[in-house]
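Complex shown without one protein chain; remaining protein chains in place.
Labels A and B are assigned to the chains in the order they are written; within every chain, residues are numbered from 1.
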Amino acid sequence: MSASSWAWLVLLLPLLGSIVVALGFRAIPARVAGVIGTASIALAFVCAVAALINLLGDEPEARHHASSLWTYAGAGGLHVDLGIYVDQLSVFMMLVVTGVSALIHLYSFGYMRSDEGYHRFFSYLNFFVFSMLLLVLAGNFVLLIVGWAFVGFASYALISFWYRRTTATTAGMKAFVINVVGDIGLVLAAFLIVQQLGSFEYETVFARAPEVFARGEWTVTAICLLLLVGAFAKSAQIPFHTWLPDAMEGPTPVSSLIHAATMVTAGVYLIARTHVLFYLAPTAADIAAFVGLATLLIAGTIAIAQTDLKRAIAYSTMSQIGYMIMGVSIGAYSAGLFHLMTHACFKALLFMTAGSIISAMANRQDIDRMSGFWRAMRFTSVCLVIGGLALAAFPLTSGFFSKDSILAYAEARGGIYTWMAIGGYVGAFLTAIYTFRLVFRVLPGEPCKEAQHLIDSGELYHGPPLNPANEEEEDTEIGFPGAHHHIAEQSWPMAAAMAALAFGALFAGLVQVPGVDNVLFGFLDPAFANSPLEAIHPEVGAEWRGLAIGAVISIVGIALAWYLWVARPQLPALFRRRLRPVYLLCLDKWYFDEAIELLIVRPALAIGRFANDTFERLVVDGLVNGTKEAVGDAGGVVRFVQSGFVRSYALLLIAGFAGLALYFLLGSS
Amino acid sequence: MEAALFFLAAIGALGGAIGVVAMRNPFYGVLALIVHLFSLAVLFLLLSSAFVAAAQVVVYAGAVMVLYVFVVAYVGGGTESAWDPIPGQRFLAPLLGLALFVELSIAVLASSLLALGSDGPEVGPGFGDPAAIGKLFLEKFLIPFEASSMLLMLAAVGAIVLASRRTR
Partner (left out) sequence: MTIEWYIVLSSLLFAIGAMGILLRRSPIVILLCLELMLNAGNLALVAFSRMVGNQQGQVFAIVVMVVAACEVVVGLGLIVAIFRRRLPLNVDELRELRG
């Protein structure tokens, strides 16, 4: 079987899993549904590996295949195939997506056990994986947009999974609306592409683009800016990022899969895929890099002030994706993708541990209430530390190598990009601080009452079911999380998944140690061979220098976090008081939500109200009712003729006859 | 001689017509119509249509008018008020009548049908005889003949239905 056939199988399996679980939700018992859901993704991962092996059998320059099932739409000069494009980039993304998804399905198998909507969850999750695979495998822009939209829908369905919680449904709608804004950008970009280049197919577009566009021409810059709108909305970059923290309303496996490992990386994939266009539009590429840098720093500052565990990790995700966007925008394609892979491992792991801790806390997410879990949940704590080390780029973890590969490339490119590298190091410092803030708040110290309960009785603390966002009580029927929770120590699927990811978080970076081995870049680089930027390679010496700086920053950051939150715990409160405006700025997320509310939401609502009250009432209703009144009045006028008087009818008759006779007489004279 | 008869009959016809329109009492109107019918019969005779003239007197003046007399006797001759509820009718009706007459006259007098200005062709003595009319009815115009008999039957049935007392 060829690589394309394996790829089609990879696409098919999650879709089948989703449909089977959805249609059989009454017939199939819960555990079987979970097994089907997980197995379909695991099989998809196996097929993805097979596709990789098959692809490796080709020459490095020939590792790209387009395969199409049938013509999706052909009308008016447009020709769209249901086609996929299998090359190093898509196979890489396929492996990451299916691999991490399989582990998260395994985790959900345990975590969501007592949820009433178990079948629905697995069906939606499988559908999400199918959509994400469609997105990365698509061979033309139309199918990309289809996958993009499906992923947005799956995200909405999963964020609002506990649909009787108003906070969850509101968050789902917010995510969907912002995603649609991105979709608009993407669709307009696709329109411009087909208008300028005449085709939707990747191979055709990327071959023709350098011939049709001059470097820096406004058309290709417009296309790239529109693509960026889509990428930023999906990847939660500023200013389209406000949906991501709210998306933490969804169950933890959802946050881990969609909002850490896969969906939010779609923007990174998009920029990497269309790198040919971005090379032709350096202004757009620079804008993307700056936005990535800005997001990186701003999200880092916000994360330091957050007290909700999941939201803090969400801002961390935003920040790390800023790194990836910065990387692929300046030309470090393989480096950006490397960081994507390692981030998927350690961020998914972090969310999983967060899920475990939240379960122990009876669904509370406030870190002010958490302490002393090191003693209560050893396995979870170890996983948290491993994930934190990888995130903070502690030496020899996966994050260490991947983050610094991006920054080394930025330095090697020189000029303004060196400043971006410096900004990246500042961001790394912030990352280390906020990550270990979480670790040192939650793990050491006197156990909180939930942790104490766990230590004493070996059972989870049972509190009243609450909505963690607004502390309201809620019931536990369908549409809400169940009354029972699961932690990794008591649920083997959760523990297995976390262990696998912990292994990845620690050792996945070893595939690309500068000067030692070149496994990943050697595989990915030929996919970007048609870009001159790819030819820039940092020297080994410069890379090791960067690694050394990164190591120092990471260790200093962790030490500072230890100092502030373990050694001198009263200092943070002092900082909060002294630097109150700065603290509030960070706590209130730099007021982006408020700004969007003021600039966009209120005017839109005002326009809507005006349209309804004035325009609808006067113009539309006026037109419709006016027509009705006019017809009625005309009828009223004509009704006069039907007076009921026979003699007036006779009069009209004879008058008509006389008139007719007159007409004919005059006509014949 | 013929002209004098024509004018006498014409005046009779016109007088009867105006009488019908003008008389307040419907009974007098019926009488005026009888005069009109007789005058018309004379005119028919002047046009060599003996049978039609006879039929006019026997059927029309004899049967139809008797029917009218019966009904007027049953219903009673109520007079109408002078005021006309329909605005403009009093004024427009004579106007239209005049317009009609003028138009028709112009159509006739200015017509290119030159035969109108003559007395008609010479006709033999059997013109307008019952025999000739009967022959035409039974040969050429059989279908109208049968149709009119059907019509008569329908009218008779209809009249009975209309005027019968409905049994409650």
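Following the convention adopted for this analysis, contacts are C-beta pairs under 8 Å (C-beta built on N, C-alpha and C of every residue); 3 or more make two chains touch, one makes a residue touch a chain.
Every value quoted in this text rests on a predicted model; they were computed, and no experiment measured them.
The chain not shown here is touched by just one of A:Arg26, A:Arg577 or A:Arg639, and that residue is A:Arg639. The omitted chain makes contact with subunit A at the following residues, 639, 641-647, 650-651, 654.
Residues 2-3, 6, 10, 13-14, 17-18, 20-21, 26, 29-30, 33, 36-37, 40, 43-44, 46-49, 51-52, 55-56, 59-60, 63-64, 67-68, 71-72, 74-75, 78, 80, 85-86, 89-90, 92-94, 96-98, 100-101, 104-105, 108-109, 115-121, 123, 127-128, 132-133, 136-137, 140-141, 144-145, 148, 151-152, 154-156, 158-163, 165 of subunit B touch the missing chain (whole complex, contact as defined above).
Everything below uses one rule, namely that only the chains that are shown with their structure count from here on.
Centre-to-centre separation between subunit A and subunit B, using Cα means, comes to 98 Å. On the subunit A side of its complex with subunit B, the touching residues are 643, 645, 647-648, 651, 654-655, 657-658, 661-662, 665, 669.
Across the complex, subunit B meets subunit A through its residues 85-86, 89, 92-93, 96, 99-100, 103-104, 106-107, 110.
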